[in-house]
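As you look at this complex, bear in mind that one protein chain is not there, while each of the others sits in place.
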Amino acid sequence: MTRKDGVRAARRRVGVADTTFARWDMGGAVADELKGRSGAFDVLRVTVPGIKDLPVACKNLIERDGCDLVVACGYVGGAPIDRECANVADHALQHVQLMTNVHVLGVFVYETEAKDERELAWLCDRRAREHAVNAWRMLFKPEELAAMAGTGQRQGYEDAGPLGVDLREHRARRK
Amino acid sequence: MTRKDGVRAARRRVGVADTTFARWDMGGAVADELKGRSGAFDVLRVTVPGIKDLPVACKNLIERDGCDLVVACGYVGGAPIDRECANVADHALQHVQLMTNVHVLGVFVYETEAKDERELAWLCDRRAREHAVNAWRMLFKPEELAAMAGTGQRQGYEDAGPLGVDLREHRARRK
Amino acid sequence: MTRKDGVRAARRRVGVADTTFARWDMGGAVADELKGRSGAFDVLRVTVPGIKDLPVACKNLIERDGCDLVVACGYVGGAPIDRECANVADHALQHVQLMTNVHVLGVFVYETEAKDERELAWLCDRRAREHAVNAWRMLFKPEELAAMAGTGQRQGYEDAGPLGVDLREHRARRK
Amino acid sequence: MTRKDGVRAARRRVGVADTTFARWDMGGAVADELKGRSGAFDVLRVTVPGIKDLPVACKNLIERDGCDLVVACGYVGGAPIDRECANVADHALQHVQLMTNVHVLGVFVYETEAKDERELAWLCDRRAREHAVNAWRMLFKPEELAAMAGTGQRQGYEDAGPLGVDLREHRARRK
Partner (left out) sequence: MTRKDGVRAARRRVGVADTTFARWDMGGAVADELKGRSGAFDVLRVTVPGIKDLPVACKNLIERDGCDLVVACGYVGGAPIDRECANVADHALQHVQLMTNVHVLGVFVYETEAKDERELAWLCDRRAREHAVNAWRMLFKPEELAAMAGTGQRQGYEDAGPLGVDLREHRARRK
């Protein structure tokens, strides 16, 4: 397996970045989920203190360590300032991607999403794993994502599913 | 048809990016709307998991795949965090354009805009198609857009139309 | 009239960008206001669908078409999302300026500023014209702007004027 | 006095940018405050229409005119949109600094800070002058700023002062 441009080595690298702030080992869940998957790739991990330390860590995983895709795991506390920090980090993760032309999949879990610690742990774990699957698909099976366009996929809680509507009676071709 | 700089091939490329998060095949609607239009162009599609994965996908469509214009389809869920994600993606889509000097037309539909699933499906479809028409105009008929300056065009719901006011009695030339 | 660096031609270019979303021909008002003014300059116009399409259009007016200054006309609808779109575009217009070192004067009108359609039309027209005058001043009479520093100028509604306060009794030189 | 890199001339340049929107001559206050100070420097002034025109003006003062530091004076009206404009300009002033590695001290006064026009004029004047002193310190006496670390300095209204607390009983060295 080689890239179209023929420059990089055949073996892919998936970066996983997470934080000591998180209360669940989200990076571990991503790595565990990736482990059993097919395809020639290695997983590189880095752990930083908090969510705002993730972007440059991801950029270094890409530029210094040659990752072809990164999964960035952010855990967002319940205070308004935590939400604001997540937003700052989120904008920066976009910059990382645009500066490198490499995808960084953000796995963000907000403490306020879950009703108790058990659900929170479950959500961290499951969302991390579902994003890990997407990361794998982007590298090895993009056609699987193409087939799911517009089907209401969600990571973590239940999929929303496609809208069950038939527009054929409505639709009039616009000039 | 050749570009002024004479570098690119005569045939244009329109990129279409959408998500598996969306509950309607918005990218499919764009592609379908473009299909019957005149002009020498090809459509390239890519599907990513969510709205925040669109910007770098659009940038790759431009820089790696040579697209002359991209239509980015984002579907925004009803939770406040979904709105925030859309905003993050929206800023990044601006960066993509400014880094490449290529237009990316954003087709964003907010779940909260529609009163039920039928209207939501209709809105996704129609807004996607109307933006597709604008994409086509930008490449092949910019003079049509020029002729519509200030006329209150909308994509999706009904056009607002121009203000029906005559200012001639008011207006005094300012020094 | 030549630029200090002696590189560009003597004749200046003023770009005007507006939208089909606007309900008043703001770009037309800018162009009309500029028409009668002294100085060697040409006006280049472009019309795009919406406010978020303005930034890259302005950048192309500068980088591809050689404009020395651009006036960007944005019309902002009354929904909260319209305001958010305007904010996204506004940030991007800053990036355009910093990437090119060229001024882009933003003429933004918010539907919510006016009490009815007549006032809205009047505001669109007048604000556009007053920004056009400023654009002209920046290129040909910067000393006129210097003379107005701190005088409470407004574009559209009435000038606020300078604060009518004499601080001489107060002011003590700080070490 | 020469810079470490020995490239720039010995004489420093301080840029001052302000607006015609402001209701007080803040740029004039900065220039007046700098005038009597020691050190070899010149002051360059530019006036633009509004706060969102300041960033590129500052960048030009740095890149085109060789300023070693700029003071940017922004006056923020009382409407919510004015606040939003100030925020947009503020982000862009950060970009200017990071693109040039030169400090731009922002002197922002919000109309809502003062209870009447007299206080507003006083605040504009005093904040401008106190930032002017900081600008001068950054260029000629950075050790004065170092000596004030953590001392609760404010520009405009009264200094907050350092927290009058002794932590020695508390503090335990963390491993």
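Before moving on, here are some points about what is shown:
Chains here go by letter, A, B, C and D, matching the order in which they are written, and residues are numbered from 1 within each.
The criterion applied here is as follows: contacts are C-beta pairs under 8 Å (C-beta built on N, C-alpha and C of every residue); 3 or more make two chains touch, one makes a residue touch a chain.
Since the structure is predicted, the reported quantities are computational estimates derived from the model, not experimental observations.
Where chain A meets the omitted chain, the residues involved are 18-28, 33, 36, 45-49, 52-53, 55-57, 59-60, 63-64, 75, 77, 81, 84-85, 88-89, 91-92, 95-96, 99, 117-118, 120-122, 124-125, 129-130, 133.
Where chain D meets the chain that is not shown, the touching residues are 87, 90-91, 93-95, 97-98, 101-106, 110, 131, 134, 138, 142, 145-146, 148-155, 160-165, 167, 170-171, 173-174.
Everything below uses one rule, namely that only the chains that are shown with their structure count from here on.
Counting the residue numbers that touch the partner chain, chain A and chain B have less than half of them in common. Mean C-alpha position of chain B lies 40 Å from that of chain D. In chain B, the positions touching at least two other chains are 91, 95.
Taken pairwise by the contact criterion, the protein chains link up end to end in a single open path, with no chain closing the loop.
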